[in-house]
Structures are given as structure tokens and as C-alpha cells.
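For reference, the structure is listed below as C-alpha cells.
Here we show just some of the chains, and they stay where they sit in the whole.
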Amino acid sequence: MTMDKSVFLEDMDAFAYREVLASGDAIVLIPVGSLEQHGSHLPLGTDTILSSRFAEAVATRLGALVAQPIAYGYKSQQKSGGGNHLSGTTSLDGASLIGVARNLVKSFLNQGVRHVVFINGHFENYQFLYEGIDLALEDLGIGSGAQQSVLLLSYWDFVSQDTLALVYPDGFPGWDIEHGGVLETSLMLHLEPARVALDRLVDGPAAMLPRFDRLPVVPERTPATGCLSSAAGSSANKGILLYEQVVEDLAQDLAAELTRKPAGVPA
Amino acid sequence: MTMDKSVFLEDMDAFAYREVLASGDAIVLIPVGSLEQHGSHLPLGTDTILSSRFAEAVATRLGALVAQPIAYGYKSQQKSGGGNHLSGTTSLDGASLIGVARNLVKSFLNQGVRHVVFINGHFENYQFLYEGIDLALEDLGIGSGAQQSVLLLSYWDFVSQDTLALVYPDGFPGWDIEHGGVLETSLMLHLEPARVALDRLVDGPAAMLPRFDRLPVVPERTPATGCLSSAAGSSANKGILLYEQVVEDLAQDLAAELTRKPAGVPA
Amino acid sequence: MTMDKSVFLEDMDAFAYREVLASGDAIVLIPVGSLEQHGSHLPLGTDTILSSRFAEAVATRLGALVAQPIAYGYKSQQKSGGGNHLSGTTSLDGASLIGVARNLVKSFLNQGVRHVVFINGHFENYQFLYEGIDLALEDLGIGSGAQQSVLLLSYWDFVSQDTLALVYPDGFPGWDIEHGGVLETSLMLHLEPARVALDRLVDGPAAMLPRFDRLPVVPERTPATGCLSSAAGSSANKGILLYEQVVEDLAQDLAAELTRKPAGVPA
């Protein structure tokens, strides 16, 4: 394998990259994660790792490129990530995340990239990425009907009902408290087993959080584990299931939207 | 009724207001809405009207005050409000909404208000309000354990499963496409019937939107009605049901959180 | 009366609004006020109430529309509003007010509105509104000669010398200390008598403030009433006089500027 066969922009040289741009239909995927506590059994980089792995798989199937991840995310909120007060959680404010997304969109589209796709892996990021994209398109004067586009998605929105039923045989507790729970743990067990410490997993009931956000947070409302639902029942097999179904759907949807033919799953 | 019995800050004079502050436990509710197209049967101010009405009802029960609403919201997104390209939709960018929320929190807490509660009625606002609150508390040096607090909620998060089952006998289509649909229309029929033009309502299938956001938007993906799900089946009776249950739950939860005794429902 | 005959955008549905836009010469008036102490006899919302009432009257005569007011204004300054340290005064910083004005101008002009007119009722707002307008036009690339325009005015700049002489028979004390004084009180007595507590009015000499601004303020320099000049001598009759003359002049000037024929005063 040679360097310029990598899907990662970090690994490509500028001349090889410009050949891709010359095709006129280059797609760049940008994984977005966080550096955030994920309990005692998952690493701080979980969200960045997972969004990067999804981006890599989809890029391979679409013939797209993967940019360096945005490795720090918006402040963790208590109801979706335990809260920003927890050590290990290292966050950006809204303006900075908006600024990063805005600059990357402008920079890539100005180079001739046709489609930029943000693959999000940290719940709290979404609206700030959206705003960054919208401001970038206003800066560039790109409106409806343009050949260029920017897509934004969170990978869990591609988990199907069938998969959910298999992964959560006792009923799905809701995306809002899926932080360090069965979904993320299973995916990590499949994709990065060496980075999971299953023996450190602490079981416990799901967090019971109010229907409002309160700031400053009442720290005791976050379980001591830092996880909002138990990861008990996670397995590499569930991870395979989740991963393959999401990659398949993501690749299909992006291919259809961006008029690409997805390649078959690599052997 | 005299002016200073109003729950609305707009109507109070400064001296009457300062008597409330002197109690040390003043609560100010801030409704947040939008000026946004809501189809042919609902007015542009629907989100502001509804959040204001919920705030008024809750304030009456808690002995709280209601500030002027934030009447313009964050950009409408295609998957939750049809999109910001639609005429009638008049929006703020993220920085402005963050700035407004940040200033109001600082201003009220500096005056001696103990709890500020944002009652949100426009889906897209949430994260920007959250950021404004968080920055304000950082500015003020207010951290966990403080006597003061700021709460943030969207009123629909207080609709119970029982209510949902009654309002959507054929199954709830999801909050994401509840824009100009049965919930908002029923509430308006109950609370502001003169502002609803039920004869102009256009029925149609729910919008089928992709699992990603695409910018610039593909305008055709928004139904011509501007509504993401049909309002057919709306009724003032459903509005009463929704309104009373949400007010009850909201008042109970806020009273418990802020150690207030909610008054009985006014006759 | 049906909903779509309202001049208020809040009450119109998107389809009715688009018919107005289709004419090509839609005018939107945006009242701008504040939430600010106005002594013991006027409500906190005085500036927003008055600018909204002027906007409504002018809109009716011009066939224009009225947008939701900007209900929070720039920080009250001691020499024009008593100071921002007074409870009840709830303000925005410059960046936020600039941002709100900038976004509204962009949003309305992008929808096809031809003229946007800010009707200001809070002295301190003016320059920040101006900046917001100027930045919006730069964003949109609209320069001299364009068909579109944005107008900015404070309603008191339309009070004629004749009216002043009648309202202040002992001599006009100057706009700078007209805060909670005869002008605002008389207008409120005419337009919103139920919101004025004339029995709570405290008479007293006009404030004697230095020719400079000092920050932080010396609180004692603001009269205990919070008003910079006495409201004694206010009357609903003076309010009628002020209101009708200003509405007449405003409507005439805007009609001439925007080539509209003002309608006769409604019976």
C-alpha cells in the first residue's frame, strides 16, 4: 500500500490530493467528536474515535476522503453527557466550535471540494456545527441550487429500529441517556477492544434527570460512573451489528444524495 | 385588577418590582419563541405566543414573574421548522441569540432575581440559549452550590406519554416533525382561536426528510404547506388537554426544584 | 375583522404575508424599546409600549406591517435613563443589540421586504441600531441607489416646536432628561391609562447631572424617583396632542420618503 491510497487527508501529499480535486466531485468527510469522560471503562476520546471510524468506513465505500477530526466538542451537558464539570471533559465554547466548522467549510469549498460531510459523534455539537456551516455558505454566497453542498449528521440517527430492537432487547432507553452505555461500549468493543476496560465497568441504574436543564449543574444528579445508562449487556457482537448496519445505511444514503455508487463491503 | 398585580414585568413599575426582589426568592420566566412560518393556518408568532402563554400560566401558579419574550429565534432548520429560506421566517444567528440570553441572565441575576427560567417554544433555540446561560454564569462567577440558578426547558418535553396517546390516537409521529401540526394547532385553537384559520388548513402527508441536514437546503423537500406533519385532527379539546397537563407538570416540577408551593389551578 | 387584516406580523400567517411581499413594496416597521425603570408611576415596558403604539398607528396609515418589537434595549445611561444599576432596568450590551438589528434587516430584506423602518423609543439604542443596519447592508451588498432602504428614527425627533410649546408651557427642559417625565407620562395616559399609576407619581426637581458621563456611576446622582424630570403637569390631553402630531408627521415623512400615500386618520 502506498501513502496516496490512504483515505486520510493527513497522509496525502498535496499533489495527489489535487488530482482528486481535479475530478470535480471530491467529497471530504470531517469526523467530529469530543474529549469527554465516558465512565471508567471507555477512553476520553470515544466520540472522536467512533466518528472517525465511521467516517473511514464510509469514505472507503464512497471513494471519499477523511479530514482530521475536530477532536474537541461543545461543552458536555448533564442530560446528554454527564456535564461539563467532570474532569476529563475538555470542551470548546459555542463561538469556537462555530468558528472551526465555518473555516473548514470555507477552506474546503474554496479548494474545489464539492461536498463536505460532517460525521458527528458528540450530541452537544450539532447546532454549533450547523451554525458554522450556515455562516460559511453565506460567506461564500452559496445558495439553493448550487452544485456544492454540506451535509451534517450524527451517526446514531442511522441506527435502524431493527438494530435497536436487537441491541436493546429490554427496550431502548432513549438516545438522550446513551452516554457510555451499550451503544458506545459495544461499538468500541468491536472497533477498539484494546481501548475498552470492561473489567472496570460499573453497572448501575440509568440516570433519572429532570426534564429541564439546570445551570449551574447539581453535580449529584450525574451518576458517579459518569455514564447515564448502564453499559451492562454490551458486546462486540452488538458492536458489529451496529457498525455494519450504520455504515451500510450511511453509505447508501450519502451515495444516493451525492450521486455516488457505493462500493461493496471490502472483504 | 390593578397594574401591579400583573405577572408581566412589562406592566409592573420599578418600585413594585423591587418589593418582589426584596423577598429574596424572585423567579423570572422568559418565554422564547420565533417569528416563523407555520403554514397557512397558524400565525407567524405561534412559537412566541405559546411559550408566553405557558409562562403566564406557570407564573400565576408559582407566584413568578414573566419577562418580555425573546420574540425572534434561531434560524429555522428544514427538519424541524421547514427551513430558514421560507418567507415569514425571520431569524437570529447563533451569536445574537447567545448574546441576548447571556445579557438577560446577567441582568436579572445582578438585580437580585434568584431563579431565571427560559420557557422555550422553538426547537432550534435550545443549544444557543444553553450557551448564553453558561457564559453568563461564568461571567458572574456562579458555580455549583450557588443559591441562584437558571433553568432551561422546552414546553413539549413536559407532554406526558398519556397525553400523547390521547392527542395522537394513530401514533405520535415524533417531535421532529411537529411543526404546524396537531400539537401546535390544538394549543392555538384552545388558547388563541381568533388567530387560527382552520379553514385555510391544508392536509397532506408528513414530510419525508433525510436523516442528515443538507445546506443549502433543497427547497422541494419542505411540503408546500410549510408544515412537516398534518394538522388534521387538531381540536380545541386536544389543546385543553395538552395545555392543562403541561402547565400542571411544569408548575409541579419547577415548584419542587425551586422550593415553591404551586397554587391550585385558578378557577 | 379577520386575522390577516392585522398589521402585526405576529398575527399574520405566512401565506397572507407572502401576498404582501408579492406587491414589491412591503414596508416593515420594527419598534424598539427597553425594559427599564420609569419611576413609580410608569411600567417597565414604557419605551417598548410607546414605540409599538407609534408603529401601529403609522403602519395603519401607510399600509405597512409591524414586526415584533425589540423589547430589550441598550444599557440605560445615567444622563438619559437614570443608569443601568437600577433594578428593573434589564439591558443588552452593544454587540447583542447590533446583532439583533443586523439579523432582522438581513432577514427581512432577503425575504423581499423593500423598506425596513426602526421606530426607536429608548434613547440609548440609537447608535447600536445604526451600526446593525450598516453592517447588514454591507453584508447584503446594498449601496446607494438601491431600491431597498432602511430608516431609523426616534419618535421624539418628530415632536414639533409648536407641540413642545404647548406641552411644556414653562419651557422645555431638554430631551436628555425626558425620562419618565411629562412626554412619556402624557403619552401613556392617553394610550395606556390602565398602565399608569398617577397616584404613585412623585414630584421633584429635575436631575442636575454633570456634563460628562462617569462610570461606575455615582448612584446618588439619579433622583430617588428614577425620573430625570418631573412628570407633574402630565395629562391625557397632552398625550393626545403629542401622539396625533407625531403620528401625522411621521406618516407624512415616511410616505414622502417611501413614496406612499398616507391614508386619512382612521375615524
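Lettered A, B and C in written order, each chain numbered from 1.
Please note the rule applied: a contact is a pair of C-beta atoms (placed from the backbone, for glycine too) under 8 Å apart; a residue touches a chain by one contact, two chains touch by 3 or more.
If you're wondering where the values come from, they're calculated on a predicted model, not measured in any experiment.
Each protein chain is a copy of one sequence, and the assembly as a whole in this entry counts 6 such copies (shown in place: 3).
Here is the rule we go by: only the chains that are shown with their structure count from here on.
Among the chains, the centre nearest to the mean of all shown protein C-alpha atoms is found for B.
The mean-CA centres of chain A and chain C are about 47 angstrom from one another, to the nearest whole unit. For the pair chain B and chain C, the distance between mean C-alpha positions equals 26 Å.
For chain B, the set of residues touching two or more other chains reads 93, 95. Against chain A, the residues of chain B that register as touching in their complex are 74-75, 77, 84-85, 93-95, 98, 117, 124, 126-128, 130-131, 133-135, 137, 142-146, 149-153, 157-158, 210-219, 249, 253-254, 257.
The touching residues of chain C, when paired with chain B in their complex, are 2-4, 8-15, 17-18, 21, 35, 37-45, 48-49, 67-69, 71-72, 86-93, 95-96, 99-100, 102-104, 107-108, 111-112, 194-197, 200, 226.
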